[in-house]
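Each remark here refers to the structure printed beneath this line.
Every protein chain except one is present and positioned as in the full complex.
All chains are identified by letter, namely A, B and C, in their written order; residue positions are counted from 1 within each chain.
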Amino acid sequence: MVDLWHVTFEVFRQKDNQKSHFNFFELDINPDEYVLDGIERIWAFTDRTLVFSHACHHSTCGACGMLVNGVEKLTCITSIRDVTRDGGKIRIEPLRNFPIISDLSVDMSSLYSRMEAVGHQPILPIQEEDSKGKVKSEGDLLRLADCIECGLCISACPIALTTSNYIGPAVLAGAQQHGELTPCILELVNSENGAWRCHSAYECTEVCPSNVDPAWRIMELRRKIIANRFSSFFTRK
Amino acid sequence: MSEYPQQPGKLIKWFDPRHRSLGSWAFILNRVTGLGLTLYLFLHLIMLGQLAKGPDAYDGFIALVKNPVFLVGELLVIAAALIHGLNGIRVGLTSFGIGNSKQKQLFIILMSLAAVAIIYFAFRMFAH
Amino acid sequence: MDKPHVIVIGAGFTGVAVAYDLAKRGMDVTVLERGPIANGTSGRTHGLLHSGARYAVDDQESAIECIDENTILRKIAAQVIEPNGGLFVGIDDSDMNYRDKFIEGCQECHIPLEEYKPEIALRLEPELTKKIRTAILVPDGTFDPLRLALAFAASAKFHGAKFRLFCEVTGFLFDGLGNVTGVKFSDRTKGKMEELSADIVVSATGSWCGEVAEMAGDPNIPIRPTPGVMVTYDQRLCQRVINRLNEPGDGDIIVPQRQMITVGTTSFEADNLDYIPVTEQQVNLMYHRGCELIPSIANTRERGAFMASRPLVDSGLKGRSLARTFKCFDHKVSQNIDGLVTITGGKATTLRLMAEKTVDLVCQKLSFPAACETIETPLISYRQYFSIPNEVN
Partner (left out) sequence: MHDGFDVKSRMGESAGAWFFKVASGGLIILVLFIHLVINHLIVEGGLLKYADVVKYYQTWIVPFMEVFFLIFVVSHSLIGLRSVLLDLHPSNQVLRWLNRGLVVIGCAAIIYGTWLVFVIVGRG
């Protein structure tokens, strides 16, 4: 039997646009469990009113992104051992830069709609280009894309802090992944709120839990837009 | 449901490096030095107006800026220019797809260079 | 006649599929879910799109359902499916003894298969154990759990269904005779109680359907929640699903997904369904069983471990022998409670079929003549779930 840790969860609470506050929950918990397990325990045994989002519990759905001690984490794969110590505390807050539905759950509609608009492919050939080079070809096999639309990158981005109009790292990465710059996509990513807003803080890549490397993709996208602009400049007339 | 939380008033958080990684330090430094240098640029242009007034005005002014307070100011400007310029090299390179996976190392190397240069200039200026 | 109003409790796979089918047939639908979409068993699956081969020997009814639905889902939900097939891999004598039964079973259930010699199998999947003696390719696949549910939910919304998330049903509304006429629920985002009446209530609460039926006065749903553990590793070591060619057992399946693989699963019984802890012992078991099939799992990092509770319908047997098929209960028949239908059991792969049968029953009870049309039409993009407005009445 493993030794249990005594951990205090400081959980952000907000209902129905009322004033927010923190609740403290003390748990004796196996440190190899994940932060999301701790939150689910609180809901199951202590406070049934706690609202939080989750689904797959193995980092393929992207629903459980939260701030753990101030840093964006996918709580289902963040073990308690990695973020606190025995007798320590864990501060849980909802993602930044999204409207709060309640407590720890945020509304990511804008992210999903934008991903749709830039044509991010949820399923793609296994041979796919990423920042570490191409993965070797495997015939006509397909796999699910890396981006799980968890919103961590948008929460971590300093530009998204002040304007909700910036379409955000995930979406720009989605446009890059889509490959083709159709006029609609170009209008979105080459706009004021698109690729030119990035100021190279690399926070997106820092927090991305799923091998997307959004910063690299934004830079690639810029290169593609500039090339596109040059060629359309010379082929016009 | 609440509204989007983003507001211009949150700009203070741009400069909050808590819980953030190295890239944010680059972002913060770039922003602070950029704004500082812009302010300096216009002050500098106005100051250079003394040149138009002839030798006496200008040399008198130079004598004034020789005092330690202005020297510290000048050192700050040199430091800001070095940091902004060297970090700019990183931003420029990565923007063209060079060294994205090594941006942290790049930042550390460039900032070490900046630190060495700043110390060198500080010695030179205060040794006189 | 006005459109009948149907409340669906639960937005797991069954709930969203039922909502989609109801809405597509023209009914007024409200889905009540106590958490976010697919937060229970549905979300926490390894995402295996069954070809049915796993059940072809012991449970042919389920196997046939699976292969039929597998074919349909590949067409209507291609957006969330890795359609790469799966290998049943034989390693030892016991596996090879199972081989003939397995091939025979698959043929009886018209599951297409192709057998490969070890060297060809190793060319397809280089990370497989070198001890491999045979490999049989069947049309397994992988789906993204949340996005499969979202695709159904989006299509349901497209046809007018309303979703109320974070709304936990706390009780039922009755007419004087004990028949269900609606539900009482608490909106957890606001901390407020609400009531909603309906012509019929469908409980699609999976493992929890026993508790829900009890609230309506029927304590006799034969449901046996059977949790299993899954462990995810940080590299995509195979491109196809890898199964052990043997009787269903612990840790006999490896499912690739994105850049990960998930090893599953176990089978036991639990008391509290709202929180079932993962034990180190189970994680170790998955690790060792996984390494038997793909030895290089030993060199990868464990990414996560999780637990899901399958809703198995009790037929008097235990554990893995429980039937994997689903069952639709009309509480009018069992306890003379009208207005409530429970759908439970089954597997993710058969969600559409479960919905079809349930909605057939609902239509029959309401004398609402409409036929199922969910086989042919592809689902709309899962992201539309967020862009179609949800007018709450």
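Assume a contact is a pair of C-beta atoms (placed from the backbone, for glycine too) under 8 Å apart; a residue touches a chain by one contact, two chains touch by 3 or more.
Not measured: the values here are computed from a predicted model.
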{"item": "Hidden-chain contact residue, picked from the options A:80, A:126, A:159 or A:173", "value": "A:159"}
{"item": "Touching the absent chain when the full complex is considered, from C:181, C:259 or C:387", "value": "C:387"}
{"item": "Those residues of chain A which, in the complete complex, touch the missing chain", "value": "109-111, 113-114, 117, 159, 162-167, 187-188, 190-193, 196-197, 199, 222, 225-226, 229"}
{"item": "Where the missing chain touches chain B, by residue", "value": "4, 6, 8, 11, 14, 31, 34-35, 37-38, 41-42, 45, 48-49, 51-52, 54-55, 58-59, 62, 81, 85, 88-89, 91-92, 95, 124"}
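The definition used in the following text is that only the chains that are shown with their structure count from here on.
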{"item": "Central chain of the complex, centres being mean CA coordinates", "value": "A"}
{"item": "Mean-CA-position distance for chain C and chain B (Å)", "value": "58"}
{"item": "Chain A and chain C: spacing of chain centres that average the CA atoms, whole Å", "value": "26"}
{"item": "Multi-chain contact sites of chain A, meaning residues that touch two or more partners", "value": "101"}
{"item": "In the complex with chain A, residue positions of chain B that touch it", "value": "1-8, 10-11, 13-14, 18-24, 26-27, 30-31, 90-91, 94-97, 100-101, 103-104"}
{"item": "Contact set on chain C toward chain A in their complex", "value": "35-39, 42-47, 78-84, 142, 144-147, 149, 166, 168, 188-191, 230, 232, 236, 239-240, 256-260, 262, 272, 274-275, 277-278, 280, 303-304, 306-308, 381-387"}
{"item": "Chain C-touching residues of chain A, taken from the complex the two chains share", "value": "2, 15-16, 30, 32-34, 37, 40-41, 43-45, 48-51, 53-63, 76-77, 101-102, 105, 108-109, 112-113, 115-116, 122-123, 126, 138, 141-146, 148, 210-211"}
